[in-house]
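Take this structure first; my questions come after.
Complex shown without one protein chain; remaining protein chains in place.
Presenting chain A:
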Amino acid sequence: MTLTATLLPGLSKRRYGSMFSTVGWAAVVVALTVVLLSVLAPFIAPYDPNYVDLENVLSGPSLAHWLGTDAMGRDLLSRLMFGGRTSLVGPLIVVVASTIFGLLLGLAAGWSDGWISALLSRIFDLVFAFPALLLSMLAIALFGKGLVAPIIAMTISYIPYVARLTQQLVISERSRPYVQAYRVLGFRTSWVVLGRVLPNLVPTVGAQSTLNFGYVLADLAALSFIGLGIQPPTSDWGAMIEEARGALLSGSLMPALLPALVVVLIVVSINVIGEELSDRIGGNLS
């Protein structure tokens, strides 16, 4: 039972043969729109995101500035679009890297018996014990602000999520008759694991990674918000919220609300997609 199924029972039923429910398709549309707007920002953004126009500070939505301007007169729509580029690239790198390493470590932990499996499992436990944000701040303290240190730290923190899942899947998969048939047929273990078992896990692990994307995005935005992530003037959703705190106090909602809204929208969309994917795969596998 997913969250959306509880909140919107009618719209979250998947029709036979359809990939997603109505809610799921809406999430896909939202996510794709955000991604496209960010990717195409240099071509379609109405303004330079860093162009300061002090005669036009904190203006509300108008024909010239569809979503208004911030405290330095920068166009909010353009900043949001460009902000997506940094805000989405970070999670993407983290998710891809943690998925690759998580899969490999999970396979090793699931397939081996004895001390390798035990050692890897304890390491996963250890990393699980550190919140991703805390680890990132530690990395920033050591290596300095910016995107590189938190991305590495986040990758390390998210590896166990993928690895633990992979490990469990591998353990159940290796006792299945089809895997045993490969063994009896004399195929090499490495061929069976990498060539046959691994591809069967990809959909399930992919669904988990999709969910992770949302969490990482929120975490990185939080880092930028507290000033440890992306540094001004580069636009980033988390950093935009932080910069808009002053404006918030003087009564202008938009500069802080808009990036927050985008973060919420994208995280919710990604979570819905991830949940529906894993539901679908869970249903197909069992």
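What we mean here is this: contacts are C-beta pairs under 8 Å (C-beta built on N, C-alpha and C of every residue); 3 or more make two chains touch, one makes a residue touch a chain; residues count from 1.
Please note the rule applied: contacts and distances are computed from a predicted model.
Undergrad: Just go with whichever of "aminomethyltransferase", "MutL protein", "ABC transporter ATP-binding protein" or "Signal transduction protein" UniProt uses as the name of the absent chain.
TA: "ABC transporter ATP-binding protein"
Undergrad: Could you tell me which of A:Ser18, A:Thr33, A:Ser62 or A:Thr189 touches the chain that is not displayed?
TA: A:Thr189
Undergrad: Of the residues listed, A:Met19, A:Val52 or A:Ala181, which one is in contact with the missing chain?
TA: Touches the omitted chain: A:Ala181.
Undergrad: Kindly note down the residues of chain A that lie in touch with the hidden chain.
TA: So the residues of chain A touching the unseen chain are 16, 176-178, 180-189, 196, 199-200.
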